[in-house]
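Note that one protein chain is taken out, while the other chains of the complex remain in position.
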Amino acid sequence: MDKQLISRGTSRTPLPRFMLWILPWVAMLGIGLYAIFLCLSKGLNQTNMDNRFSFGLWIYLDLTVIALGAGAFFTGFLLYILKRKELKAVINSAVTIGFICYSGAVAVLAVDVGQPLRAWFTFWHPNVHSMLAEVTFCITCYLIVLIIEYIPVVLKNRRIKNVPSMLVFEFELHKLMVVLAAVGTFLSFFHQGSLGGLYGVLVGRPFAFRPALGIWPTTFFLFIISAAAVGPSFILLTTWLTSKISRKQLVKPEVLQDLGKISGSILIFYIILKTVDTIFWINSVHALGFSPAGFFRIQEFGTWILFLEIVVLGLVPAILLLSNRVRQNTTLLVLSATLACAGIVLNRYVMTIQTLALPTLPFDQFLSYSPSWQEVATFLAVIAYGMLVYSFSFRYLTLFPQEREIQSV
Amino acid sequence: METNHTSPRYGMVIDVDRCTGCGNCMVACAVENNVPPADPKATERTGTTWMRVSKLENGLPFPENRSVYLPVSCQQCDHHTPCVSVCPQNAVEYDTESGIVAQIPVRCFGCRYCVTACPYHARYYNWWDPVWPEGMEKTLNPDVSTRMRGVVEKCNFCHGRLQAARAKAAAEGRRTIADAEYVPACGESCPTHAIHFGNLSDPNSDVSMLSKDKRAFRLLEELGTEPKVYFLSEQDWVHAIVKNKISTELKGHGNG
Amino acid sequence: MQFVGGSALGLLFTPIPWKVLNDSAIWTQNWPWIPAPLTGEFTSFGTTCTLCQSACGMRARSVGKQPVSLSGIPGHPFNNGSLCTAGILAHHLRYHPSRLRQPIKFLPGTGYGTPLSSTTVVDEISRCLNGNRGPVVILDGRPGRTASALFGQLGEAHPAVRYIPMSAPAFDVLHTMSDAPLGPLGYDIDGARLLVNFGAPLFDAWGTPSRASKVMDTRASKTQTVIHVEALCSRSASRSDQWIAARPGSEALLALSLACVMIEEKLYSAAAARTIGDFGEFSDYIRTFSPEAVSGASGVRPETIRTTARAFASQSPALAIVGNDASYETCAAVMALNILAGTVGHTGGVARRNAIPDAAVFPSSGVRAVSLHDVPDHSICTLIIDESLSGCTLSDALLEKKLVPKDATIISLSPFVTSRPYCTQYVVPSTVMFETMSDVPGPIDAAVSSLAVSAAVLQAPDGMMDAVQFAQMLGRALGSTTASGTTEELVKQRVAAIHASKRGTVFAPSTGVSTALQQCASADELWSALAEGGCWMDDAARGDNAPAAMTLMNAFRAAQISLPQSHNVDQLFVVPFAETTIYNGTPVSPLLSKVSQESGLRLSLRQAYVNPATAMARSVANGETISLTTKNGSMTVQAKVDASVMPDVIFVSIAGSRESSVSAHSAHDVRLLCNVNENGSFSSTPVSLQKVTA
Partner (left out) sequence: MLKPGLLRFLAGLFFSLVIGWYVFPYALYEKFEQPIQFSHKVHTGETGGLSCTDCHEIKSDGRFSGIPALEKCASCHSSAIGTSSQEKILVDEYVSKNREIPWLIYAKQPQNVYFSHASHVKLAALECTECHGSHGSSDSLRPFQRNRISGYSRDIWGSTMSRINRASWDGAKMDDCENCHDRRHVANTCLKCHK
């Protein structure tokens, strides 16, 4: 049965070894599901969030995985709209990662809200001014798009392909891909942006607040661009990791180099904008009665974090990725991509966690927060879920079409 | 039209020089609004106090150290209200008939975005289901609904009292109510009469005049949220510290 | 397959998914385990708060008879619309989780008890009282009630019974200084121009809750000045006109030093000095305490002491007051100041109140009540405590000292299960406010006697006794006669006797004004005014009422005040600290978590204020756990770093020590850490501090 499911022309590790590989992930998922059960049945008192740190690890996780999952829309956009055919080698993997990131984020959101049974109120009584309403709408729609995009990947499985009606269904769906890519890009554009706007509109949090360009704060655009920049890097990284773990060459080296180049060129653009934005922010935050230096003079969060984010994890990988010589060297390429991803992970951390830790009122104190085991377990469950979905997809579906080609050589 | 007059905009003026920090306003508020006693595991950061008295210190060492108490409830921002625009499902609303920022817990699904948005930390999430010792639920105020875990709540200027005052006026055939007919529980309970309450739209009201006093200030005024809660103090250091917000950084790490 | 597909599609066009979605959301809005308020007729009624002796008039908004919120009655002569934090929550006490449902017999010293039936407990108490083991002492935490009169009758009628009314400790001392009985006392704070307050939480529920407002209102006209002496800038200190930071435990020295300046500079009242029999000896004694000598121990500069003494003498009438947890020597020293200033028995001083004119109802044999201080140590075999009222607390340490070691029996009337189970044998469950008729004497900061009434509006649970019924039960057990009749009948008789005296004024909440009692047509009219939250106030005692003869030195010889030899600068001290008297020891509404656990506005149990310098020197950060060790034991507390408290002194909360559970009486109770004074108060005790690392 197992053998018959594995794509023709590819070889996979023996089933027992695969079982051994997924076992820890299943255990992790199990613990996480128990933590989720606790949170749903007893309430969010199971977490270490509180009225001051009302957003915690989970929102940070959502923002981060959705940024990293941006590879799905951006690769689709490049492939189907801009016709960058070489990206066909990773599109299936990108879609799978996108699906994992978005479904994981939505699942965590459902635990993060206090009354999940009332979540549909957002659709029935939406507040159009709310960034969160925009996020909810776009993420829900985009998740549906991703499901539709993911279905053909599943349907191409060797066994399922044998069912004629499924093959027809797959074929029909495939014709939709251009449309789906366009819709996905449109939706992603808005929700990546709204996730940035989520904090950027908070006038009560001058550390995160940004003035509006049009109707959206500048973080709206910065988030879109940074997600687009880091999406390809993340795909590069996951492809390389999968290849290392499975000990197989999955794509031609040029594909990874292309991904790196795309990532680098957008990243340099992002870093310039981010720098401009930071300079504007420093000059505008006085008007809100706060001193920009004050934010960095408190406790652990010094200006080093700004330097780390913009220079070490922004400018440096951007320059590296733009260099041909660096891209030729797989180790350096992967390292640069990792730095770029880390930069976005840090940016989302600064936006969500540092913003809340800083005082606003004159008698406020700097706050610290560390997640409870239930929060961490839920977080890890999403990672375990992702690993499982990806592992099964890699084993039984064609995530990397070039693999057969390379192996037959 | 039901109303043919300017709608009132209710506001509060708190004289911090008179406040002794006794906490009456906090408990009277909890009684009035059916806020339950703390869960055994609740802390200063997970407890629910629609009105919270905070201590503002002058930063000097003993014995020059002086402090005032600032009772901080929802500041009922009049403009750019940070919480109203962020709620994804309209559970927060600026009430045009009273100027009160309404929080409707039964609409709320507990995303806590508004809690994050509020710079005054005036919003409280229900981390636990409310529990009263056996029998004490008989002391709940029938003019205010009880809430369940997983939703956000906050001060609404004892809106139940406004509704009761309106009903009484309606029974007498009146469409308007006088300032004296409607006083929130915190104002009523203040033993030093530090809390003044009334209609800011009426230029002759007590609160209108006090809000224009040179002793008056508001919290985080530069954010432009136009809070309808004013504070009064004659002490210069209070004004200085309130203006220079970030100066408390030296207080260091807090878990409270 | 197709059938399922069709059904699924069809389902979307039926109400099922949508209605279930809708109704399940509504279900979350009406979870059956979330209580809903009562429904019923919404009314209100007036009554008087019985949580302390201040007798605040309060208005209850209620559903039917059930109070749902309480507020002060505006215009009331005592509280003028204000209530204290505990008073606002008085209607919760009936439902307190530690409410006692039936009598309990405890195994002494263990905290373990077994429930008894109402009849068994009466039998056992009767057997115990008639066991002829030695003196039976009845402690009355709030004299002046009808129940107090009944307890007094027991003391007069039965040779083995001593009735001990507990008045403010300072007044206890003042009584011992006077050669002739002084009668009931009170502070005439309204009449005082200068108030020197030795640590009483004047603005924090010490007297009437309207006091802070009254004092602030005088600020504009500058008719009253308040000087506060305390080791930290408390609520009362920070709202006073002047705060003198004195080391804890040095209050007595400071007061004597003020007296010393008054005598040195002849600033005392000559008339008052003539009434002091041992003035010469006292003058000699007091000269030891010169400002320079006291300055080091108290941390107060000599000039400040002199200026204050001069102000005390010149801004007549001046009054010195002291908190209820003050030591015997502090009380003696502070009362000596009032005597020297000649303000005892004068307007604006320590007022001598007329007794309530109820002799017709409760004739007294004239036996002078005994003070607990006069009872020899380790002599009480059987102790009866009326703890049916919140807010009156007795020092455990003092009781321990007075009881026969290991063999004493304590019988307590209490609404709550957690009153001293470690040394009490019998606890009889009592009614609480709103369940019983009770009369309330007046506040400590009123110059005249008064009476107010709190009516029963709610049905008391079965088997509960009020204090009057308890006294009658004891009377039956002892075979003595006490006044018979229901509580309401007895209180009504008392009110009728007051009406017959035609003295004083009555405040009626319905009109909001006070009128002379003479204009009150009938006793019923007076009764109805009192029953709806009004009060009767006696006329002020006329003219010079100064005590005729005083002897001071007995008290000071007993107090043994001495100047400390040398002060080790590095030594830390621990002081038990109650921010407000009402929370001290007795159960309070769980909703008070708002001001402590949920906000940190006040200290919670097992928290302590530490000065930043003290904390920094020992690398302790705000919120960290510290361990405190004295020669008596050790405990761990959470440090609250606060710049308003004196360096090198750790102020440990005693609020709610008895609230939580029996185990709170282990060595973790701060009161067991500290050295005990003669009158059961606690002195500052040398302590060592260690940071506890998790």
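The letters A, B and C name the chains in turn, as written, and every chain counts its residues from 1.
Just so we're on the same page, a contact is a pair of C-beta atoms (placed from the backbone, for glycine too) under 8 Å apart; a residue touches a chain by one contact, two chains touch by 3 or more.
Just so it is clear, the model here is predicted, and its values are computed rather than measured.
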Write out, one label after another, the shown chains that touch the chain missing from the document. B, C
With the full complex in mind, choose from B:18, B:45, B:66 or B:159 the residue touching the hidden chain. B:159
Residues on chain B that touch the omitted chain in the whole complex? 1-3, 90, 93, 95-98, 100, 102, 104-107, 143-146, 156, 159-160, 163-164, 166-173, 175
Which residue numbers on chain C touch the omitted chain? 1-11, 13-16, 19-20, 22-24, 26-27, 29-30, 32, 36-37, 39, 41-42
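Following the convention adopted for this analysis, only the chains that are shown with their structure count from here on.
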When A-C and A-B are ranked by contacting C-beta pairs, first comes A-B
What whole-Å value do you get for the distance between chain A and chain C if each is reduced to the mean of its CA atoms? 62
Between chain A and chain B, what is the separation of their C-alpha centroids in Å? 39
Listing for chain A: what residues touch at least two other chains? 115, 118, 121
Among the residues of chain C, pick out those that touch two or more other chains and give their numbers. 28
Show me the residue ranges of chain A that touch chain B in the complex, using the header's touch definition. 43-45, 49-55, 112-116, 118-119, 121-122, 124-127, 129-133, 136, 198, 201-206, 287-291, 294-295, 297-299, 356, 359-368
Report the residues of chain C in contact with chain A in the complex, numbered from low to high. 21, 24-25, 27-28
Residue positions on chain C within touch of chain B in the complex are 28-29, 31, 33-40, 42, 61, 63, 66-72, 82-85, 88-89, 91-92, 94-97, 203-205, 209-210, 212-213, 216, 233, 235-236, 238-239, 243, 245, 580, 589-595, 597-602, 611-613, 621-623, 643-647
